[in-house]
Every structure is written in C-alpha cells, then in structure tokens.
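With one protein chain held back, the other chains of the complex are shown just where they sit.
In order of appearance the chains are A, B, C and D, and numbering begins at 1 in each one.
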Amino acid sequence: MTFVLQRSIRAALTLWIVVTVVFTATRMSGDPTYHILPPNTPEVKREVLRHQLGLDRPLVTQYVDYLSGLADGDFGHSFFSGRMVTEMYLERLPATLNLALPSLLLAILIGLPIGTIAAVKPNSPVDRGLMALTFVGQAVPNFVLGIVFILLFSLTLRLLPSGGTGSWPHYILPVLTLGIASIASISRLTRSSLLDVLGQDYIRFVRAKGLPPSKVIIKHALRNALLPVLTVIGLQVGTLIGGAVVVEVVFAWPGAGRLLVAAVMQRDFPMLQFGVLAVAATVIIANVFVDVGCGLLDPRIQARAS
Amino acid sequence: MSVHGQLVPEGSRLIALSKRMQSLLQWNHFRRMPALIRMAAVTIVMLCLVAVLAPLLAPYGSGDQDLLVRLQPPVFLGGAWSHPLGTDHLGRDVLSRLLFALRTTLIIASLGVIVGVVTGGLAGLASGLAGRRIDNMFMLLVDAQASVPLTLLALAAVALTGSSPLVLILIVGISEYDKYARVVRSQVLVIKSRTFVESARALGASPLRVAFRHVLPGLVSPLTVLATINFSSVVILESALSFLGVGIQPPNTSLGAMLGEARNYLISNWCLAAIPTAFIVMITMAVSLLGDWLRDLFDRRLSS
Amino acid sequence: MNDRRDAILRVEELHTQFLTSHGPVHAVNGVSFEIRPGETLGLLGESGSGKSTIGLSMLRLLPPGRGRISGGRVLFGGEDLVTASEKRMRRLRGRDIAMIFQESLSALNPVYTIGEQIAEVIRQHERLDRRAAMKRAAEMLEMVGMPDPGRRLGEYPHELSGGMRQRVVIAAALACQPKLLIGDEPTTALDVTVQAQILDLIADIQHRTGMAVLFITHDLGVVAEIAHRAIVLYAGRVVEEADTQSLLARPRMPYTQGLLRSLPQFAKGHRLAAIPGAVPNPRSLPTGCAFHPRCQEAKADCAQTLPALTEAGDGRRVRCLHWHNIAQDMDLRVRA
Amino acid sequence: MNVLRTNQLAASEATTPLPPLLEVANLQKSFPVRHGLLGRPTATLKAVAGVSLQVFPGEIVGLVGESGSGKTTTGRCLLRLVESSAGSIKFDGVDLMGLSARELRRFRRRMQIIFQDPYDSLNERMTIGDLVGEALTIHGLAVGAVRRDRIFELLQQVGLGSEFADRYPHTLSGGQRQRVGIARALAAGPQFLVADEPVSALDLSVQAQILNLLLDIRDRLNVGMLFISHDLSVVRFIADRVLVMYLGKIVESAPAAALYERAAHPYTQALLSAAPFVGEGQPRQRIRLLGDLPSPVDPPTGCVFRTRCPSATAECSANEPPMRPVGPNHFAACIHLTAS
Partner (left out) sequence: MLRPIRFAMLAAGMCLASVQFAVAEDLIVGMQEVRPLFDPAIETGNTGIPLSNAIFDTLIRRDFQADGKGTGGELVPALAESWRRVDDHTLEVKLRAGSTFHNGDPLTSKDVKFTFDRILDPKSQYGRSQFQYENIARVETPDDLTVRIVTKKPDPTIEMMLTFPASSIVPKDYFEKVGFDAFGQKPIGAGPYRFVQSIDDDRVILEAFPQYWQGKPPADKLVFREIPDLSARITALANGEVGIINNVTPDQIPAIETLGCCDVRSVMANSQVLNYRTSNPVMADKRFRQGLNLAIDRELLSKALWNGKAEVLHSHQYAEWGDLYNAERPKFAYDPERARELIAQSGYKGEEIDFITSPVYYTNGLAAAEAIVSMWQKIGVNAKVQVNENFYEISNDDPGIEVRNLSDWADLPDPNVTIMWSWTTTALWDGNEAFQELGRKAATTLDKKERFSLYQKVLDNFEDQAPGTVLYRVPDFYGVRHDIKWQPYTNYVMDFRPGNFAVGAGQ
C-alpha cells in the first residue's frame, strides 16, 4: 500500500500549502480589529484586542502557533459570533452535503449513461441531441438556471417550493440546479473518454473474440474509460461545493456556502480561513479516494507508483 | 500548392508570398466552418464590436437616470421607442446599460483570460522545462489551487482585497491559472519528447531557440483552445460574483451585476433579468461552441 | 489447386471503402482469393495497399461508421459473411475465425488479468464455467510456450514482455480452436528473435490443428518463412498470386520484382535497384495500372487500361498487361 | 570491463592511414528508473554499459541490436544529445566531453543525426525550406539569397526539387520527409552522421531509395557514419563494419562480410538465424533463443547473454568475457570462442 501512502503524503503537502497560503493571505490583508470592533473604538482597546488575538507577535510565531493550533483542532473563533468556527461550520455542513452529495450522485447516475449512450453511436441523432443538451447545461450559469427553475416550477407551475429546506420536494430544484453542470461535464467526458477507449487496439481484439457489444462496452471499454471520468468526478466534488455557494444563495438554502458568503461580507477571517481549509481538505481527500479508486481500476497505476 | 511550384530566382519573395497563401489556407478552415460555428463566430465578433463601440452606440450614458420613467417595459412589450429595451429601477436606459455591461464583462473576461494564460502559461512552461524537482513543486502548487473551488477562491480573494475591476480581473485570471499551467506543462512535456526538438538541439539550436521556435508555437493552439473554453467560465465566474454582490459595484455594471440588480424585479419586470441573462448565455454558448470546434480542429490536426 | 470446393474461405470481389471528410476512399478494390484448410496464405503489401482492411472486412470489424464493405462476398463454409447477421458474426469471431493484430502491446485490456482475457473467449463460445475456462486458458498458455502458465494467469498485461503478450494474444485467439486464423502483421512490432519464436509457434500450431492461416504482412522475409502461397497487393488490388517459392523466385509483376530488388540482401553492386516514387494515395489512384507511374516497364497503354488479374499458369495470377514480355527470374543468391 | 582496445584495432587496420574521425572509449549511460517519495532514484537502468568504438572518415559503421540493447542511446551519447555517465568521446581529436554547452552547440555543425521517425522529427509548423535551412540560421552560415540557394542545393542533393521549399511536412510522404531529414542534417556540412534507424519506418520500396541516398552522400561527402539498425540485412548492405550490441554492450565487431559469413558470438549467430530469409536453398538451422531480454535494470552477472545462450556454461556467469580477436579485424566477447 505504498501507493496509498504516497498519495496521502502528497495530499498532506498540498493541504499544508493551502494552509500556508491562506495564513499568509489573511495576515497580509490588514488589521482585522477594524472589522471586529464597533465604531470609533479607541486605539487602546484595539491594542488589547490585537494582543488577545495574538496579532502583535512576530509573524513566524503566529504561523507556528497557528499550525500547532490546527494540530489541536483549534481553528479559532468567529470574529462575529465568537463561537468556534469548526462548530459553526460543522453545523452547516450537513445542509451543504445534503445538496452536494445528491447532486454528485445525480451527475454520476445520469452523466455516465448519457455519455455512454452518446459514445456508442457517435454522430447519430441521439448523440448529437444529448451533446447539444449537455452543451447547454455547461454553458448556462447555475444561478441563471436556478432562477429560471424557480420562475417556472415555483411561481408559474406552483409545483415545487421556491427555496428553503423541509420535505423532499425542497431538494428537487437546488439539487438539479447544482447537478446539471456536473451531469454535463461527466457525460461529455464519459463520451470522449469512451470514444477514445473504443478506438483502442484491445477493443478491436475483444470484438474479434466475438464478445457482444454490451460486454465490449461495459466490461472492457467502460472500465478503462472510467479512469479519467473518476478523476473528473473527484474534481466535481470541489466544483459542487463551490457551486453550492451560489445555489444556496439562490434557493435560500442554509448551508455552509452561505455561511462563507456571510463571512466574506463581514470579513470574518477565521470563519473564511476554516471554510477554505475545510473545503480544500474535502477536495484533497476526495481526490485521494479517487486516485486510490483509479489504482484499483487500473493495476498499472499502482505498479507505476511502487 | 502546385500553383507556385515554379519558384526560381525570386525565391524569398515567393516564399513570403506563399506563406501568406498558407495563412489564407488556414483561413479556409474558417470558411469551412459548420453553420452553427459560423453563427457563433459572427455572434462573438458582433458582441465584441458592440462592446468596443458601446460609448458611441449607447443612446444614454450608463448611469443616466430618469426617475420618472422607472421600470419601463421594452418596446416589444409595449414600451416606448425612447428606451428600446425599457428602463431599470432607476429609470436608466437598459439598452445603454446593457452595452456598457457587455463591455465591462468582455473586458474583464478578456483581461482575466490573458492574465490566466500568461501566469499559467509561464508556470506551465517553467514546470515543463525545468527539472523534476521544480516540476513536482509547481504541481503541488497547482494541486493546492485546484483544491479550492473557484467560487470560494474568488470570494476569499474579494474578502481579503475588496472588490474592484482590477482585483476582479486578477482573481478571475489567477483562479484559472492552474488549468493553463497543467495544459501547458503537459504540452511542453509532449513537445519536449518530440524528435524535432531533439533534432533542433542536434543542429546546435540554443535552449532559447528551442523554446521559442519549437516549443512555444506548439503551445499556441492548445492555449487558444483552452483560453476560448475558459473564457466562458470566466464570464460565468465574473457574473456569479457580481450576482452575489461582490463583483462589479454600482454604478458600474456588468452583465452579472445587471442580473443581480434585476433579481428583485424578476416577477414584476422579468425582462430586466432576461436581457442580461440572454447575453451571458449567448456569450458562453457562442464561445464554448467555438472552443469546442477549435479543439476538434486541433485534435484532428494532431491525430492526422 | 483449382479445386474450389476445398477452400475454407473464399473472398470474391471484395470492395471496401472508408468515409472521410473528403468523401469515400476506396481502400480495397475487388480483391478475390481463397484459403484452404491447413494452408498459410501470405497477404503481402506496403502501407496503404489495403491489406489490413481486407482482414478487418472479412470479420466485419471495420471501424463502425467509418469503414464499410461496398461489394463482394466473403464465403466461409458457403456462408456469406458480408450479409450475415451481426449475431452470427459474433458466433464466428473467436470461435471459427480468430484474428490477431500487430499491436501486441495494446491488444490486451490493461485492467484484466491475462487468464480472464483468455477465459472470456472460451466462455463466450462454449458452455464452460469459470474454473474450467481458466483451466483451458492455462492449457492454452502452455501450448503457446508460456513458462509457468498457472501463475501467469493472474498477471496483468503490463507485467509481461512484448513477446509474451503476443503469445497471450495467440493463446486467446486459438482458445476455441478456430478453423481460420487471420494474423494482421502479428510479428511486426517484435524483435527478430521473438518474431522467429512466434512464427515457429504459429507454424507449429497449424501443423497440429490443421487450421488455415491468413498472414498479413509487409515483410517479404516473413512471407518466405511462413506462407505456402502468397498474394501481393498494390493500391487495394491483387497484383500477383502464386505459391511462395515461385513468387519469390520468378515474380511476374514488375512491382513484385521491384520489391525483391529492393531487398538489401540481393543488392547487385553497391546500390539497390529501388522502385522510384512512392505508394499512391488511395484518395487519388492513377488511371490504368495503379503501378504504372513507378514501373520501369510501363508502356503507353498501362496508363489507360486497368489490367485484369490473369492466369499465368501453375495456379499463378498476375495483374499486368505485359507480364509475358518482362517475365524474368530473380537471382536469389545472397550477395557474397 | 569490456574494452575494445583501440590501439589493437588501429594496428590491425593497416590499410587506413587516417586517424579515426570518432573515437569512443568505455561509454556508459545509466538512467534512474525508480524514484522514492523524495524523488531520489532507487534503481538505475544501464542502457549503455561500456561501449568503445571508432569511426573513420568515409566509413559506415553499423550498430545492430534488438530493442532495449542500448544502440539508440549510444548514438545519442556520441553526439552528447544525452549526457553520458562515463567514458570518453574524441571527435577529430577534440574531447567532446570537455566542451561547454556553448562550444558544443558550435561543434554540432560537424556532427549530425538522422532520425528514425520522419513524422516526428520535422516540426510541422515550419516549411521544408526553413527546416532544411535551420542549421544555416543557427550557425549563421548563410542568409538571404545565399541561404535560399543553399537550401535548394540541399533539397536537390537529397532528390527533392526546390519547389518543396515552401511546402509543409504534412504534405509529404514518409520517404520525402526522410529526405528532408537528411538534407537538414547535411545543411551545416557535417563530417559525421549518426543514422538512427533511418529506414525502419519506411516501406520497402522507399527504404531502398533512402539507403542508396545515404550511400551517395557518404561517397560524395566522405562523411563517417554510425548506422544504427535492428535489421541485419540493411546493416550488412550499407555498413563497412558492424558492431553487434546486446544489453548495453558490444558483443561482436567485424567487417560486414565477415560477420555474416563467420559470426562468432552465439548472439550474433542467433540473430542471423532468426532473421526471416528470402532466398534459395535450405533455410539455415534456426537457433532458438529462450525467453526474453533480461531487464537492463538488473542485468545478469558475467556474460550478459548467458541467460539466453544455447551454449552457456557455468563459467559464463563468473566473469565478463573480454573482446577477443577471432579473425582479421573481427572481435567477439565470448569465452567459448575458438579463433577461426
């Protein structure tokens, strides 16, 4: 399992870079006491707060403290609510996951078959039709899509709630809005990757062995074609979490994305820092899983690594 | 090609001439475009033209208000010709705002893409040409960037720096740099492994000559394709930021900002939102279509 | 030799074209030949001669949507494969007619073990459970000279050398004891020592099973080694057919002669008698005899008349207007 | 150490009054193949494991071997396109290893390479004229009309018309491209050429044309040439002297005719017997080699060929066999040899 170990070390390094960049960027962006303290606070009080926040110490000390704080799971307190940012974020994370995971699932469950169907009959009317649809899905921004959905399904048809959480109908529009771009990119990638694989010599050999098209495609082609698709699915985790920010705003969804938007508006740096780190960690971990998955799918990858 | 087969003494002039013929031949590619692609290309050219000429075309200034004629419908919904696309909540002419918004959006997207191409291209070039260790480090950086979703990255950057067009350009540009870096790096690695590079070295070409005469031209096509494809995602990102209210700030406007402002009038004046939306979608669709086609063209050129 | 009932496979006037963005390209223009059981037929041609297309056409494995058979028949045991149903073709592929390709490196799916890839063809065509199929796969590996076949079953293609992989491909192709094996340059990518092993292996198996072999190659030497009879292709047409010995010793067609003279081993003096020019582009074939622009014997009529494939005695066929006048024997003594 | 003693060779080469154009001694090249977590190599592949050879002006030296034998790497190392790990290369008395990067670039006009793949070796974005003239530009040999005339001359030299100057590589056939590759290599007027499998990607009928062209060039320009190929019949046709390579080492060196008639090393014999043979009479008894080429990462001890050698004995694994003379100008590295 040196392969997994190797990937994990790389992931940890990547995360460390993110942490360092985030730390540097926030420390370079000015004095947060101006954002925390109420109007016309005397300089003395600011001084006190700066001391409390440890902002008066050398940068290196702050960095080391910051890292050791992270190691202890202390990601700081919100400038505004004063609560632990971890606690606040974790409270809101389920709502985002409730949005992002179904979207991912939807994207995989719809995107893979669409891409496969399109690739099996390239340039047929079915292929062209599906690809045109996915094309539109990719080109239309999700906030536009969300608004159109609300106008159509909530205001005009009055079939689905316009936003907020609650029963399962509340999920339909936001999940769809968030998922459509991913459906589009997964299906387009599946198609091109599958077409690529279908042009490979071993597919010709498999056909020469007399295997039926279903086996040729599902057993032989798809498994190979999935490798790049899997990588993109890993990247979709990030895209979806990022996209959730906008979709949460459009559908008044109480997820972590809106927490972060609020943090941006309030310059709540500890919150923002943790948000960026948490999302980065999620994406990086997802990618480790994807890489390991690729390794399981393709024995060559593990061989190359060890 | 056989037309200029008989080159005799005036070789160099004829060489130059035939090079021009060659580029015309490339232009032929464009004349052989499918109708849809041609439409996309024409759309893009028109939009750019309109954006460039916005100050001349716009019947009003982008901020001119007439509070007494607020929220007028466009002519096709019974509005007056004085405001062909109607007016917004401040009585500003939607057509004029649209032209200026288009201009802002296209400028930010173009400059953003250029920033992305330059930073990403240089990083990728350095990574691809440098040794294994530097390459590894670059790729770690790229990985780190890729692990933070674009929207979040842009939000964080806005939070740190505040919002201004320049910041926006840098953000949308740099936030895409990892894609360029990756593509350029892999392309450099591909080109580096091509025999013609070795051949040039064997002829005694300096590293600079190899880089500029042999490697760089090979990057133009993929970079163009990628820049085209990314252009639409940059437009979307800028629009999303402006829509969230952290992008272009009033009284300046962009397509996304127009949509953001129109959000509150969706029900009473849906045209206000529909018009910028139509243009956002038009840009992203046209540009993506063109990008897709360019990529196919490029792939075909590579494979044949 | 003229006993056609005997043939296991007969190709009649096969035409195949490819659809390209510049319109259809005729890759195969009316090719006819036959193979008898136990016989190895060499299909000799340079790049662009259409030799690989013939092999793919016979099994209807042309790239879907791009290549299609536009005429002729491929009779296998009296059944026309051109019009057979796709389902019927699947029954034939791998079971009655097997095909192997040049790219031993990429002919095996990288993500499955070689045992799985051999066993799957057995299970596809015979009612065998997994275990029995694996056992057969091991036997096949042993037959193709793979050391330690039991262990190898569980290995992945990337763990094998090129020669070993081509053996696996042959094992999979022969697993159902096909009546006909089509080899499309199966040794071209291999080193000579490995090529020799593979050629020996195929000859050996053929000797034991009596299967027919269609061996597609560009290499005169390989034809000389393995084929009983050979066909020379040029620009999608058969230009000469004869038993290997007479073809090499007494080529009738100027093209065949030119090829033989191009072989360095027969160089007279310190230069090779090369054929001038290059293989024509199938998109724009010369009129008349496709070879006439490169032919030193060409007369005026060669540019006008497409010569027929005519009988030249001893079961030989030649496509040349003037073969009577230019017939000459080759001196196949190796330069000292 | 597998050292071909140059003095010994030179002494026996009594008919050659000239000093060798190229003299290579104990050339070695290893590649790191595996990297640990920190990128440190954990294993090396010895592609070239001590090669010594000489090329005289106007001489074509054939280098034969199967894939993985290290012949291509040897060619690259000779021109310092790949930096060798050890050994010395003397070109016309100049120590190539001692040249700085800048000096080396200047030196390149004197030694050139022709590549195997005529599709990959030409930059498809440049015209044939620019490709052929690139060396002229790099070394500042000619500009303007002089350059143009020189390009036309070179094109004619390789059998292409001057009308090709404005075409792009993708409009050319493989044979024509290879001619361009040759013209490109000749542009700066080299004294020495490495021809790295220059015909193996070409059709038989075109291959003959290119081989003739290379011979013409040698005769006309008196260049020395290292002709790398896996095809024995081609090497035998074109080369004056043939070196046989196996797993990074030269196992036999002989004049072309001698090698084919009296191959001394079991590997050479096997190679010869394995080559498909068009000709009259009985096919030779084929010597079957067992198994595959061993991994160059972990080569066998002693004689590298012993694992596949039909006549290997226990002693073969003990020591590396030295090159021994087996005939005039004919050497082989095998302990079982008897001079004939």
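What we mean here is this: a contact is a pair of C-beta atoms (placed from the backbone, for glycine too) under 8 Å apart; a residue touches a chain by one contact, two chains touch by 3 or more.
Quick caveat, the model's predicted, so the values are computed rather than measured.
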Partners of the unshown chain among those that are drawn: A, B
Residue of A:24, A:81 or A:124 touching the missing chain in the full complex: A:81
Subunit B, residues in touch with the chain not shown (by the definition above): 63-65, 67-68, 70-71, 77, 89-91, 245-246, 249-251, 263-270
Interface with the undisplayed chain - residues on subunit A: 34-35, 38-40, 81-83, 88, 91-92, 95, 150-151, 154-159, 161-165, 249-255, 258-259, 262, 264-267
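Methods note: only the chains that are shown with their structure count from here on.
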Identity of the chain that, by mean CA position, is farthest from subunit D: A
Chain pair showing more contacts of the two, C-D and A-C: C-D
Centroid distance [mean C-alpha coordinates] between subunit C and subunit A, Å: 52
Centre-of-Cα separation between subunit D and subunit B, whole angstrom: 49
Interfacial residue positions of subunit A with respect to subunit B in the complex: 10, 13-15, 17-18, 21-22, 25-26, 28-29, 135-136, 138-144, 147, 151, 155, 235, 238-239, 241-243, 245-246, 249, 260-261, 263-265, 267, 269, 272, 275-276, 279-280, 283-284, 287
Contact set on subunit D toward subunit B in their complex: 35, 39, 76, 79, 81, 104-109, 112-113, 115-117, 120-123, 125, 127, 129, 134-135, 138-139, 144-145, 148-149, 152, 162-163, 165-168, 170-171, 181, 184-185, 187-188
Subunit C-facing residues of subunit D, complex: 66-67, 173-176, 203-209, 211-212, 215, 230, 232-234, 236-238, 257, 270-271, 273-280, 283, 286, 288-289, 291-293
